[in-house]
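Yeah, one chain of the complex is gone here, protein chain that is, but the others are all in their spots.
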Amino acid sequence: MAEYTLREIMTVVAAREIKDGDIVFCGTGISMIAAMAAKHINAPNSVIFFETGAIDSKLEELPLTVADPRVMYFTSMNGGLADSFATMQNKFISKHVIGILGAAQIDKFGNLNSTSIGDYLRPKARFPGSGGACDAASFVSRSIIFMQHEKRKFVQKVDYLTSPGWLDGPKGRKKAGLPGGGPSVVVTNMAIMRFDEKTKEMYLSGYYPGITPQKILDNMGFEVDISRAKEVKPPSYEELIVLREKCDPQRLILE
Amino acid sequence: MAEYTLREIMTVVAAREIKDGDIVFCGTGISMIAAMAAKHINAPNSVIFFETGAIDSKLEELPLTVADPRVMYFTSMNGGLADSFATMQNKFISKHVIGILGAAQIDKFGNLNSTSIGDYLRPKARFPGSGGACDAASFVSRSIIFMQHEKRKFVQKVDYLTSPGWLDGPKGRKKAGLPGGGPSVVVTNMAIMRFDEKTKEMYLSGYYPGITPQKILDNMGFEVDISRAKEVKPPSYEELIVLREKCDPQRLILE
Amino acid sequence: MNTEKDKVMDIKEAIKRFVKNGSHISIGGFTLNRNPMAAVYEIIRQNIKNLHLYAHANGQAVDELIGAGCISKLEIAYGGNARFAPTCIRFKKAIQDGKILFEDYTNYQMALRFLAGAIGVPFLPTRSSLGTDILNKWGFSKDLRKKDPKIPNKKVIVMNNPFDSWGDASKVVLLPAITPDVTIIHVQKADKQGTIRMKGLTFADVEQAKSSKYLIVTCEELVESDELRDDPDQNQIPFFYVDAVVHIPYGAYPTACYRYYDYDPIYLNEYRRYAQDDDLFKKYLDKFVYGVKDHQELLNVVGKERIEMIKADPRTGYAINLDRK
Partner (left out) sequence: MNTEKDKVMDIKEAIKRFVKNGSHISIGGFTLNRNPMAAVYEIIRQNIKNLHLYAHANGQAVDELIGAGCISKLEIAYGGNARFAPTCIRFKKAIQDGKILFEDYTNYQMALRFLAGAIGVPFLPTRSSLGTDILNKWGFSKDLRKKDPKIPNKKVIVMNNPFDSWGDASKVVLLPAITPDVTIIHVQKADKQGTIRMKGLTFADVEQAKSSKYLIVTCEELVESDELRDDPDQNQIPFFYVDAVVHIPYGAYPTACYRYYDYDPIYLNEYRRYAQDDDLFKKYLDKFVYGVKDHQELLNVVGKERIEMIKADPRTGYAINLDRK
């Protein structure tokens, strides 16, 4: 079996979630590598686009932000913010758009906080805020969430609900009037979490080789069902080659 | 005194209404010639733009429609419909935008009909419809209206109110919620009509040499005040030269 | 919507696949410029009927579709085509004779309605048309609105500004979004995948394209992707909006295509004469539409000389000194 880092397995696991034909709303860092890898592995007709307006960039070098000049090269089109979010909100296109998001906190319904901890007006810790995350979480057909598995991050209730998951359960999004689908998977440094089809509550779907379900529970602020969990198939040699040689040869993200 | 045609005096009279710095929303035909002439005569810093999105075109040849390829050449920018109407609706720009309009019917408050005569659903005569005229009449700071002086065109009540003038009087536009100013002048084949500052009713402001105020009244379906009317200063030699040599040397419009 | 790499097909197939009897459609261009005429003629030849057409000021194409009896419902802002038809002739006749259902908007309103569809909101606001009959006179009955789920329940809604006097506005007009089944546009350049580059004014083509469930693009030149991607700032529509790419040189003829050719004043003047009379118009269709098997054959009928005459000058993008009387 090939050796791999935690970041590598996270990336590969997320990449496998992308389907052919998906249009992938992408941030920077590991989410971008996952989207790039999917195009080489399982979704050749998937398309990466950035909230800044770059569509299907030729990423000869890894961008450090969605506004990096590297995303502007050899695209299908260079637009702006208004265009790119409208693409996600578009009735026909949105059905094919998926999002990759991250956050500081997540609850069992996949609601995300990337704004602040503590009182909103005088927070203990301030984060960057929504950016395009809330927009994507509102519009796209499904989303992949990257998280670090820590008790303070998997919480009963997020301090600030920045990006909508399933809100308060299976009817939450419809009640609120949201158009898109909710989160489909949470990829962490230990496990893959999914959402129960009926209750929309998070459950443990897969754990990485060498990690026990109990250890995962120990690192969460709420209980989840672990009865459906299976060991995650580790990255194959081919998948790793794609990551290392095609996606991040400079090791800017994968270290 | 220089010889001139009716079309020429109409054009010159309208051109004189354009102020330096005005941004002129322009249709085709005589209104375009008027806007072109103003740039040469009295408003060098005025700008012509078209609802189709062409801004400050270099009109080496006269366009036959606002979508004529001739409007696309050497502009400041080629945009689209949404841009160009938004420019007129823009809070800061709209104060400097004026419109030049025409219609099949006009009433004493300068409301225009360019849609149909008779029942809306089964009209006796159908015209093209608003196009951008209603938008311009809604948004711009003031407008110049071209009309043929005929009884059936100057009517008590327009069959279909396509483009708002002063609506039902001095408070009409405000009550309706309209942003821009109303019509400032009607230029016809006989006269210049303006709108009373208090009542917003049309009055005769000027009659062309050789036309009597009575003849003008005879050609209208409603009475107007003629007490303020003066003879219009005919086109000067210089103004005619501009029309004939700079604006329409091919005599496509001026005949 | 389609992320595949090759969407090239011929116009017969594209029309057959995406335009059905009863479809709600929109077409690109403005008056006598960049109308997707080759596609329009193919719709007429395929005898597709009962179309619901959304138009701002699409001029020539609208008039021909109405004249050929393809349209049963029309939402429109302007039915004119310059001096060739101050009011489009078959449009005028159809309305005066009660042959079609129609509803009037303004050009900005139609652009906003397409934009609303494109960006996925149920409506957009404007301050245009307050106090006018655009608001008061509805073309589609309440009954039809109730029965047909593809027509909004209301033509427009006037709303008080919920942000008090923010933006110095007391009221706004809300316009319902349009999401056509199919939009057809004609552009200067496309690649196989559907990245689009237009030259000159874009009119409302981009909004129409993005509002639509399916999008057919006909193009003057089918180019390599590299050419378009080398300067993507100049492209207006990303490929995934596109469902069919059809290569048809002179596909906008007899309307103009900036930097390629001008409108043909001879054709348009001739059209006007044919359009004035019902029998003559049948003859027009027989000769110029049904009588030719495709657009190339129409160009052959018109003849090389005329095509040469309207060729664009490379500096200005139109035919200099073209006799346009």
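Descriptive notes on the structure:
Letters are used for the chains, namely A, B and C, taken in the order the chains are written, and counting of residues starts over at 1 for each.
As a working rule, a contact is a pair of C-beta atoms (placed from the backbone, for glycine too) under 8 Å apart; a residue touches a chain by one contact, two chains touch by 3 or more.
These figures come from a predicted structure and were not determined experimentally.
In the full complex, the chain left out of view touches A, B, C. Note that of A:L167, A:M193 or A:L243, the residue touching the chain absent from this view is A:L167. On the side of chain B, the interface with the absent chain consists of residues 21, 23, 45-47, 49, 55-56, 58, 72, 74-79, 82, 86-87, 89-96, 139, 179, using the contact rule stated above. Residue positions on chain C in contact with the hidden chain: 116-117, 120-127, 152-154, 157, 159, 161-164, 166-167, 169, 172, 174, 176-177, 179, 198-200, 233-234, in rising order.
Residues of chain A that touch the chain left out of view are 28-29, 51-54, 60-61, 64-73, 78-82, 85, 89, 91, 115-116, 120-135, 138-139, 160-164, 167, 172-179, 252.
Methods note: only the chains that are shown with their structure count from here on.
Taken as a contact graph, the chains are arranged in an open line, each linked only to its neighbours along the path. When each chain is reduced to the average of its Cα atoms, B sits farthest from chain A. Taking the mean of the C-alpha atoms as each chain's centre, chain A and chain B sit 56 Å apart.
The set of chain A residues touching two or more other chains is empty.
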